[in-house]
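Quick one: structure below, then a few questions.
All protein chains but one are shown in place.
Then we have subunit A:
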Amino acid sequence: MSGQYIAFFVLALIALGGGIFMLNLNKVVHMVVALVFTFVSIAGIYVLLSAEFVAAVQVLIYSGAITIIMLFGIMLTRHQDDGQSTGSPLRKAFALLGTVAFGAVMYIGIRTLDFGSEAVGLHDKNTEQIGIAIYSKYVIPFELASVLLLVALIGAVILAKKDDKEAGE
């Protein structure tokens, strides 16, 4: 068992644990903290995969920006902290059964999976390679993604904006 393997297991465990805690905690701020653990450990997994640039972006955008925006959202909106239990026990049992079955099916598939030879030279000039790919070969999806962000922005404004009548009150 190599060091990389152990590191992957630790990071994956933290990522999954963060997700599970996020679902089960009752206070919204606690959920955000749990989510930060997931984000940071995913950044760690990117480093293991020699994707340092993506890891840095992950930390900056997810652990930084998105978490802060979530906290702002929590501060600026009203919310009840009372934990409501959702679904009947039978439903929960079915959900558990489904998840376990899906996990088993996928595990059988990936247990002996071999993707062939590993790509080499992933870490030299990481950022430059990504930049060249985005701004030359993938320029069409890149521009389309900017339209996507515009749509998200307009949508957020529409949904969050108070109408004139309400604002006047």
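Of note:
By our rule, a residue touches a chain if its C-beta (ideal position, glycine included) is under 8 Å from a C-beta of that chain, and two chains touch if they have at least 3 such contacts; residues count from 1.
Just so it is clear, contacts and distances are computed from a predicted model.
From the set "Branched-chain amino acid ABC transporter permease", "Peptide/nickel transport system ATP-binding protein", "FdrA family protein" or "NADH-quinone oxidoreductase subunit N", the protein name that UniProt assigns to the chain left out of the figure is "NADH-quinone oxidoreductase subunit N".
One chain of the complex is left out; on subunit A, the residues touching it are 105-106, 108-110, 112-115, 119, 132, 136-141, 144-145, 147-148, 150-152, 154-155, 158-159, 163.
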